[in-house]
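Just one protein chain is left out here, and the rest sit where they should.
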Amino acid sequence: MSHLLYLIILIPAASSAVLFVGGRLTDSWGHLMGAAAPLVSFVLGLIAFFQLRGGSAPSLHQHLWTWIGVNSFQVNFDLLFDPLSALFVLLITGVGGIIHVYSVGYMEHDERRRRFFAQLNLFVAAMLTLVMTSNYLAVFLGWEGVGLASYLLIGFWQQRDSAAVAAKKAFIVNRVGDMGMALAIMLMFHAFGTMSFAGVSRGMPHASGATATALGLLLLLGACGKSAQVPLQSWLLDAMEGPTPVSALIHAATMVTAGVYLVVRSHFIYAQSGAAQTAVIVVGVVTLLWGAIIGCAKDDIKKALAGSTMSQIGYMMLAAGIGPAGYAFAIFHLLTHGFFKANMFLGAGSVMHGMNDDVNMRRYGGLARIMPVTFVTFACGYLAIIGFPGFAGFWSKDRIIEAAFTSSVVAGAGAMIGAAITAFYMTRLMIMTFTSDRRWAQGVHPHESKPVMTIPLIVLAICSVFGGFLTLNGWIVNWLTPVVGPQGHHEAPLASWLITVLVLVMLAIGIGLAYLFFGRRRIPEEQPQRVSPVTRAARADLYGDAFNEAVLMRPGQYLTRALVFIDLRRIDGIVNGLAALVGGTSGRVRRWQTGFVRTYALSMLGGSALIVLALLAVRLG
Amino acid sequence: MTLLAAPAFQAPNLAYGRLSPLLIIFGVALVGVVVEAFAPRELRYQIQSLLALAGLVVAFISDVLVASSSPFSSSAGTGAFGGIEAQGAIAVDGPAMFVWGILLVMTLVSVLLVAERRLEGGLTAFAGQASALPGTEAEREASARGIEHTEVFPLVMFAVGGMMLFASANDFLTMFVGLEVFSLPLYLLCGLARRRRLISQEAAMKYFLLGAFSSAIFVYGIAMVYGFAGSFTFADVDNAISSRVGADGLLLLGMGLMGVGLLFKVSAAPFHSWTPDVYQGAPTAITAFMSACTKLAAFAALLRVFYVALGGARWDWQPVVWIVAIITMAVGSVIAITQTDIKRLLAYSTIAHTGFLLTAFAGAYQGTIVLTNQVSSLQAVLFYLVAYGFSSIGAFAVVTMVRDSSGEATHLSRWAGLGKESPVVAGAMALFLLSFAGIPLTSGFTSKWAVFTAAWEGGAWPLVIVAVVMSLVAAFFYIRIIVLMFFSDPVGEGPTVVLPSMLTSAVVTVGAAVTILLGVVPQPVLELARHAGEFVR
Amino acid sequence: MNLYLPIVFLGILAAAFAVFSVVASSMLGPRRYNRAKLDSYECGIQPTPQPVGGGRFPVKYYITAMMFIVFDIEIIFLYPWAVYFDSMKTFGLIEMVLFIATVFVAYAYVWRRGGLEWE
Partner (left out) sequence: MSPTPFLVLSALLFSIGAIGVLVRRNAIVVFMCIELMLNAGNLAFVSFARQVGNLDGQVAAFFVMVVAAAEVVVGLAIIVTIYRTRRSASVDDASLLKY
């Protein structure tokens, strides 16, 4: 098998290429091939997985070719299939495949469905490259690919202005992260002369503390960009502009998990720098609360789920920051989250399908009877995410909170409060959507979706119920030990049973409050305006954009306005602020190119004078 | 006058074999002029094009032979081979022979573009009769009679010959002559477009006046350096610097002015202003030729002058180059964002690429400090230029194919929805743009990587950080075009992709192939660049 | 520092003089414009009248001027060559023959393309 690893990546890539190049020829069967490709990869992944399990070798390798090689310095394009990669491959291809199948139904009436599948395949292929290579440079390749594909997919409905803006935002914010990644790779090469995981981990112990911290922070910056962690979280909510399957793919299986993968994969770097680890923990805790609070106030079902993703990824980051004690749990939660989040996003898609693509939960209600399958499956996801005992989320989240307490009480407390908030907003979502009285707009006739959409829901629901069993007698921990090292024993300040009980109490509180607020009263169709400042803040994404606006965009705006006299009212948020700044500068500077030869000559002469003077200055200074 | 009494004459021994590539090219160019004079008009196109192609191939072969037969010179330092020929006028060393070979290949590809005839309906893209006024009876008659300026081919040959001389010159006088020999034909070629005569001629005039201006400055710089060192040979200048004789002021002045002349040719800010106008106005085939070959030759010369002759004064010029590099990257990447004409946009992107190249140049990571497992600045720059050259030629080749009634449709709005019109062409363009943006698995990524590491190792890491940021900005507008081509609907009746003859298709294919190959398996070319070693002193 | 003073001083002096001369001429010089002066080519002569619709334009003068310059300049190289001819033996002869031949190629082109016909 190890010589066939490349097929896992090649198949989706090839399918994507065929769909892109084939054009209209493939319209009739393109979507079927597109949906089949990741499933085939999934089967291959399974084979490799069992071989890895059965075999004695800690990991499978395949040397494809030497990418860059000069004398002793080599960047090999090697595939690495070790326990960590294995789990990711299965998650990406498995959940991704299910989402593909679902999309066949979801995008049925879109005439550009073929292109949609081409891009989905590209997305999957890029993500697989990211998790299956054995050196950072190649990871960067997949990293860029994912960024590109997400850009295309989020902006898929480019006729919508908002979609285009959201895509641009996602792209640029990600480029900021990529910059961190690129610089980290440069630094690595400078410090170790290699960029392979093995080489770097060998070199790490001898590296200076400063180098380690710098590497850790730069990589964290990259991870924040891809995983939408504070402060680079702003793109995630807008990314909901994409078709719902895309949201599901981005949130559950691919994109946002990349950051966590990077941190876990680079454990040998974080092992050398406590500062970097602390930074990861802080980012994680802040984000998990941030996202949860946002989730409480959103009436747009997709945005509410997006907030929850942000906060769940925050949990994973927190776990990854804890170190060897947490890596396994981070990955474990990542898997379970992949199941139930995909489940709920597709469920949301199915609801929207029935409600004429209305996303406002205030106009839902009482759908439980009309869409039984969607309701039941969604309920499974719901119980899983709030961590109801027995469901997948319970096992993973509980472990993380436990581990958090071992590292610091603050982190643990934060995680625990996060659990309560999660329970609150998810319950709110359930009530507003499924149970409460009907508040549908006129002419909306909800109906259950077709089997091609409901069957994936059922599959995912089953996963989100039983996903937790991966941890039975610590299977996942042992499985990952060869990669991230032994977990070691850490004494928690509280007994683990006590923590579990506390979590459950929090859970009860959250659900109870939500029931009080939303279950007992009638839910107004319009957003109530007289609400607590907290709610108002949360509705405005905790003023995330406002903050950007005040701190980053306003100055940019003024500067731009000073530079160009163009109307900037359209601008919102840092991204467009910066874009406008650059664009404005550009629009201004290009005026220097007056078209008059004599102006050019003047600039040349001035330039030469400056150069000579600079030379003199250098010599004298 | 006894002071100037010259020494007794001894006939110089010229190693004609070593210089054969140069001689062949110039010989072919001269033959081309004779053909123009005596061959009947209807045969000229065939004769000239075949002659040019044959000459290039033969010259390339002889270059390979010379390179494979060159001994390692004892005089040189790290891994340099080849030697100084023609009484110290020309250095036939590793880098020179590498540059010669690449120049010849890229010119070969460009000549295919020049010879393209189907796009203009049976005629080349060059004015039938430059002397006939646009839109007059004379012009219509000329194009009706199928008159063509087949002088284009000899001119290109002269230009490439000059470039080879420029890149391998080992004293300032030869360098100046080479500079002019490749500039003058280019001035003319820029003005010969068949369509859009006005802007073509304007481009020619601007290029000419500014070029002449810069070469005048260059000459004055040479004079100053001569006054400082008392000789034109690079080695002597180097000695003069290291032995600290001569008036230092003259050196600084000369260094600055000469630098201006060279930076002008590589279109570095603030000497870039000719680039957008000329690139937009010139016939696209010529733009492709310039963007690939002029840049390569000029960078080779720039590095040779500053590493070999002025290497001793590195502490003087390095900081200045840092500033120039930053300005150039900023100007190129930022202004490109608001461009609306594809040729102009590519021109600004070429300026940005110059900036990236200058980072490696400023790093000056060369000589004995180079670790065995890394590429020196010179090698990185050469590799980058190979990668960039082919992508750039390919991109401009695509530009020639996207047309509407008035010739090439270069306004970006006409490119909207190109992906629907012709997926293959748009795909090729997308590939080239991704390569310019430095997305992995394209030549742009590996070459950027090589250049940046060289700069970083040379201690110019702040430059590298600026460069990374700038390449992010640049990536943004490249992606914008891709989205424009694939994801937006055509305006009006949309663009049309005219089916070209074998020639242009071949060019695009070659460009795309090289772009992918150098992205996926760059190793052979990198090795070749490394084998070229350093300059012979 | 004083080592570089001359350079700086020279630059200042030169620039100052150039600016001064331009300004001075524009201020002191009398402005007596006539048609010939305002006309494009400032070489005194009347530009040859343009045929309407822009047909052929007689550029004889300029062509001739170009010819003259080119062939005249080549002579430069004959002088040092002639001075040294005796000591250069056959080598000098061959080289100069090559040189002349090269120039002759240009000459042949001009001739065949009718550059030498006055009408």
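By written order: A, B and C. Residues from 1 in each chain.
Basically, a contact is a pair of C-beta atoms (placed from the backbone, for glycine too) under 8 Å apart; a residue touches a chain by one contact, two chains touch by 3 or more.
Remember, predicted model here, so these are calculated numbers, not experimental data.
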Omitted chain - touching chains that are shown: A, B, C
Sole contact to the chain not displayed, among B:Ser131, B:Ser413 or B:Ser501: B:Ser131
Hidden partner interface residues of chain A, rising order: 590-591, 593-598, 601-602, 605
Chain B residues touching the omitted chain (full complex): 3-4, 6, 130-131, 133-134, 173, 176-177, 180, 184, 187-188, 191, 197-199, 201-206, 208-209, 212-213, 216-217, 219-220, 222-224, 226-227, 230-232, 276-277, 280-281
Residues of chain C in contact with the chain not shown: 10-11, 13-15, 17-19, 21-22, 40-42, 50, 54, 57, 59, 62, 65-66, 69-70, 72-74, 76-77, 80
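Throughout what follows, only the chains that are shown with their structure count from here on.
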Touch-based graph of the chains, sorted into line, ring, star, complete or other: complete
Chain closest to the assembly centre - both centres taken as Cα means: B
Between chain C and chain B, distance of the C-alpha-averaged centres to the nearest whole Å: 28
Between chain A and chain C, centroid-to-centroid distance (C-alpha), Å: 69
Numbers and ranges of chain B residues touching at least 2 other chains: 248, 252-253
Junction residues of chain A, two or more chains touched: 612, 616, 619
Of all residues in chain C, those that touch chain A in their complex: 1, 4, 7-8, 11
Chain B-touching residues of chain C, taken from the complex the two chains share: 3-4, 6-7, 53-57, 84, 87-89, 91, 102, 105-106, 108-109, 111-113
Footprint of chain C on chain A - complex, ascending: 612, 616, 619-620
